[in-house]
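Note that one protein chain of the assembly has been removed; the remaining protein chains are unaltered in position.
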Amino acid sequence: MDFFALFDLAVLDGTVRLATPLLLACLAGLFSERAGIFDIGLEGKMLAAAFLSGAIAATTGNAWLGLLAGIAASLVLSVIHGLASITFRGNQLISGVAINFFAAGLTVVVAQSWFQQGGRTPSLSEGGRFNPITWIGADGNGFYSEVVSGHSILVYGALLCVPLTWWVLYRTRYGLRLRAVGENPASVDTAGVSVIGLRYSAVVICGVLCGIAGAYLATALQAGFVKDMTAGRGYIALAALIFAKWRPWYALGATTLFGYLQALSLRPDILERAIGVKVQVQLLDALPYILTVVILAGFVGKAIPPRAGGEPYVKER
Amino acid sequence: MDRMPKWADIVLIPLISLILAAFLSALVMLAIGEDPIKALGIMIQGSVGSSYAWGYTLYYATNFIFTGLAVAVAFHARMFNIGGEGQAALGGVGVALVCLYVPWSHWSVALIGATVIAALFGAAWAAIPAFLQAKRGSHIVITTIMFNFIAAALINYLLVKTLKPIGAMEPATAKFPEPTHLPNMHDILGIFGIPFSRGAPVNIALLLALLACFLVWVLIWRTRLGYQLRAFGHSESAARYAGISPTKIIMVSMLISGALAGLMAINNVMGEAERLVLNAVEGAGFIGIAVALMGRNHPFGVLLAALLFGVLYQGGAELALATSIPREMIVVIQALVILFTGALDNMVRMPLESLFSVLRRKPEGAK
Partner (left out) sequence: MTDQIPAIELRGISKSFGPVQANKDISIRVMPGTIHGIIGENGAGKSTLMSILYGFYKADAGEIFINGQKTSIPDSQAAIAAGIGMVFQHFKLVENFTVLENIILGAEDGPLLRPSLNKARSVLKELSDEYELNVDPNAVIEDIGVGMQQRVEILKALYRQANILILDEPTGVLTPAEADHLFRILENLRREGKTIILITHKLREIMEITDTVSVMRRGQMTATVKTAETSPTELAELMVGRKVLLKIEKTPAQPGKNILEVRELKVTDDKGIQRLKGINLDIRAGEILGIAGVAGNGQSELLEVLGGYRRASGKVTLNGQPLELDIGPSGGQKRRAMGIAHVPEDRQREGLIMDYAAWENIAFGYHNDPRFQKNALLMDNEAMKADTAAKMSAYDVRPPDPYLAAKSFSGGNQQKIVVAREIEQNPDLLLIGQPTRGVDIGAIEFIHKEIIALRDKGKAILLVSVELDEIMSLSDRITVMFDGQIMGERLASETNAKELGLMMAGMNGETA
């Protein structure tokens, strides 16, 4: 048994890289759900963004253009979700389900017709990817060089989003209104602020963050888009959001944990060395989901969602 | 007082939603440089153009009837069961276990045994999310999604580690023994002297699905349980007042829902593959959502919608063979159907409602 093997630098490095898309998607969900719009379509939005960013980065050779394209793809789906759940007061869960399928199908259909490579985009060249940034003095081994340094700009950007989200939510007028509209939209409406406007703005922010998360998958974590490359990350982010009780700093904690589990499942040998027992990979794969169920069951503190979540706003006296 | 005649609500709105979905799908095909009219022709020819084609269409429809009914029953109790995929997968595990390890003498007894086990396994996989919803208020949508992933990991483990025959490379069980093989439509219709394609996978499970439709109809609209289930779905507070136990309704509706999803394994695992493979459900659990929405949660509607999706699914497969349109086009169409019939319902409904109120006012004014 070697407990410290759990802190293997390669695993920690993997944690940072794998937690980043989860963190971005989780914060995306946070904005949407804090405004009272449930979003189980995070997965679909990330997937659409991953595809379009991969496709544009491959054709232009420019990662930044890829990023913008990814955000645009995600935004289109966000607006559809907004139309369904805000304007037409439809069922937000069903809309999310539809968006996930839509992205899962369309990305492959378009990828096949565009690149004829069996539903994937060509591998990205050097300029088409976000490359690791090596920090000053990070040329040796050790925590600083291997874990802190050596990630793409998107990773550091995602981390910055955590304090930024906190600040927006709790220190600005917009954040106050956003939280209010998710708790009691009538309070916002009678105060003369547009419920629809606020909710659309939240859905748009959600789209932008999901877009970055998807673009990260195709242009930073990997070099191109492959079919179904989100692999349930949108759902894990959703789980992390519940785990985090819809709070930004907790979201960082939850996504880091889930990212760590993912990193560990890539290295079963390390886990075996650490705890002395062989753990099935499938168990590690399922662990985030099992943890979420345990959390939802209320065995680890109660998660209370925003009170108006999932309910379309209808004016009443 | 109703804003619209009933027929408009149950026929016109789904129809318009379908046309919208079809129109957008056609646009997608145009965008990728294919001819939607030609594609439609291939799909129809490939899905209903021969008894072989029908055999596949009905086979898929059988899957979708089970998963569609599963979603519909839960919907009546206002439970959104997205876990059909995992429940159907677990049903498959149950079927594989009884077919492999019980020495059946004849397919008819094997069918009864497998039906019971498939339903039990499906119900069991729905039981934990149902219990957590009933007792701890954990949102059923999230927990059933999680259980889909857990099921996938579990089956992956079983097929890779325990159920795979020694020495085999592919993660799948051994072929089920001969006495468990179900008669297919060729055998059944043969008794009556009607010719039907031998190669098509449609089998006796279709009759089981039709029986399930009828039983679900009786359950929902003719029994006390159905009465209480719908009452709970409409108003939980009123159900409490009437002494209808929320725990009981949530559990029972989800168990029935899970059992129906589990029964799908009779068709795809026992009837068609005759062994358990990875990802045997192939998204049918999710298509059940579209089928239930499209069929307005009514067993007869589910039957029609399942047929439609059977056509789409089989037609889509033919399309993928004949053109460069990949099979995922079906997923796009499915998504659009869910979007229009489920989430954007009001977009279709609002203009129709005002149209009908204008139409109604006119004859009154003429008086």
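For clarity, chains are labelled A and B in written order, and residue numbers in each chain start from 1.
To be clear about the criterion, a contact is a pair of C-beta atoms (placed from the backbone, for glycine too) under 8 Å apart; a residue touches a chain by one contact, two chains touch by 3 or more.
Treat the numbers as computed from the prediction; the structure is a model and nothing was measured.
**Student:** If I consider the whole complex, including the chain that's not displayed, which of A:64, A:135, A:174 or A:250 touches that chain?
**Tutor:** A:174
**Student:** Can you work out which residue in B:48, B:231, B:304 or B:322 touches the chain that's missing from view?
**Tutor:** Of the listed residues, the one touching the omitted chain is B:231.
**Student:** Since one chain has been left out of the picture, which residues of chain B touch it in the full complex?
**Tutor:** 1-3, 218, 222-224, 227-228, 230-231, 234-235, 237-238, 240-248, 357
**Student:** Provide the residue numbers of chain A that touch the chain removed from this figure.
**Tutor:** Answer for chain A: residues 170-177, 179-180, 183-184, 186-193, 307, 315, 317 touch the chain left out.
Definition applied: only the chains that are shown with their structure count from here on.
**Student:** Please compute the C-alpha centroid of chain A, do the same for chain B, then give the distance between them in whole Å.
**Tutor:** Computed value for the inter-centroid distance: 30 Å.
**Student:** Can you name the residues of chain A that touch chain B in the complex?
**Tutor:** Interface residues on chain A, with respect to chain B: 40, 80, 83-85, 88-95, 97-102, 104-106, 108-110, 112-114, 116, 119, 232, 235, 238-239, 242, 280, 282-283, 285-286, 289-290, 292-293, 296-298, 305.
**Student:** What does chain B use to touch chain A in their complex?
**Tutor:** Within the complex, chain B contacts chain A at residues 28, 31-33, 80, 82, 128-129, 132, 136-139, 141-143, 145-147, 149-150, 153-154, 156-157, 160-161, 286, 289, 293, 324-326, 328-336, 338-339, 342-347, 350.
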